[in-house]
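Here it is, the structure, as C-alpha cells.
Rest of the complex left out; these chains stay put.
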C-alpha cells in the first residue's frame, strides 16, 4: 500500500465512522506503523485547509467535523425546520419501537425489512428514542421511547397508545418462536 | 424450481441416464448436471442449450436443441421429483413449439400446407420474441447484481448530530395523532409474508380419477350396460360425478365403452365392450 493509498483508506474510514478513531486502531486495521498513520493524518489535515470540513482530534480519537468558519450555514440548516417533520421511514421505525419496546435495532430491521441504522440515529438525536440497556443473550443495545415522545404524541402514558388489532397479540408469540429459532 | 436443484435429484438422475444410454453418457450427463443446478424455467434452459450449441437465437436450425430440451424434461419427469402443474405447462408449451418447428423442417417443404406454414411461423416468432425478451431482462438482472455489489462497497456517512447542534433543532413534529400512529404500527407489524399454503382444497375430500375409474370398470363389467344417472346415483359430491365422467371419457378413448344417446341432452346409456379381466 502506497502512502497515497494509506491516506485514502484513512479518509474512507473516518468519513463513515460515528465515533472518533484512534491512531492505534487505524494502525492495526491498516497494518501499518503508528507513525505512518500520524504522518498521513497531519498531511490530510493540511489538505483540508481550504475545505468546509476538517479533521479534529478529541480525546485521542480522530473525526471529521464541519469547519467553524461555516457554522452559520450549518446552524441555519439545522434551524431551517426541513428536518422537523419525521419521514415515513422514521415514523414506521418509531411505531415498531413504541409497540415492541425494549427492542434491538436488529429486531426492528427484521420487522421493517430494511436497515434502520440511520433512522434510529435520527430518532435518538431527536430525543424520541433512547437506549435502554443491553439484550441479555446477544448483548445488543435495546431501545425504548422517551417521555418526550409521549409529550409530542399528546399522550400521558404508553398505556394510552391505541390498541392494535386483536390478531397482533399472537404475533408476540410468533416473535418468540422466531427469536428462539434465530438466537 | 428448488426441488430440481437438489443434489438428490442430480444423483438420481445421473444413475438413470447411465443405465439408459451408455454410449452418449459422458457428454450428456455433464450437460444435464450443469442445467439441473443452474436453470430457472424453460426460457433459461432453452437459452443455455442454444448457447451451448453456439447458435444465434434467431437461427431456426433447432433440431438438436429440441431433442435435448425434450430429453431433459423427460429425464426430469423420471427423476421422481415430479412436476408442479404450472411449471410443467410452461415447459410443455415450449417443448411443443420446438417439436412443431423440428417436424416442419423434417417434412419436404412442398408438402406443408400454407396455413400450417403460417401458423408455424407465428409460433416460432412468438417463441423467439419471448426468448429475446427474457434474455434482455436476464442481461439487465446481471447489471443489477453488479450495481448492488458496488453499492454495498460504498458506505454512507451516518453520524449523529453534534450535541451543540442538536440543541438547536426545532421541536420535532411527529405529524400524526395517536390513532394514525397506531394504524401505522399495525401496518408495519402485520406479517408481510402470509403462508402460501392453499387451503381451499381441504374443504373437499380429494377425489382420485384413477380410483373412480377402477370403480366404474368393475361396475360396468358386472352390469354390462347402465345409464349415466345410475352410475352416479350414490356419488357424494360433484367432484365424484366429474371424476366418473372423466373416467368414462378415457375408457371410451381406449375403446372399452360404447355411448348411446337417443336425444341430445337425453339419457346417456353406457355399454361395456372391453375385456372382462
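Assorted remarks:
Per-chain numbering from 1; labels A and B assigned in written order.
In this text, contacts are C-beta pairs under 8 Å (C-beta built on N, C-alpha and C of every residue); 3 or more make two chains touch, one makes a residue touch a chain.
Computed from a prediction, not measured in an experiment: that's the story for all the values here.
Per chain label, the copy numbers in the complete structure file are A x2, B x1.
Keep this in mind: only the chains that are shown with their structure count from here on.
Between subunit A and subunit B, the centres computed from C-alpha atoms are 47 Å apart.
Chain contact summary for the complex, subunit A toward subunit B: residues 15-18, 64-65, 74-75, 78-79, 81, 83-86, 91-92, 94-96, 98-100, 111-113, 117-118, 121, 124-128, 152-155, 160-165, 168, 171, 174.
If you check the complex, the residues on subunit B that touch subunit A are 155-162, 165-166, 168-179, 181-186, 188-192.
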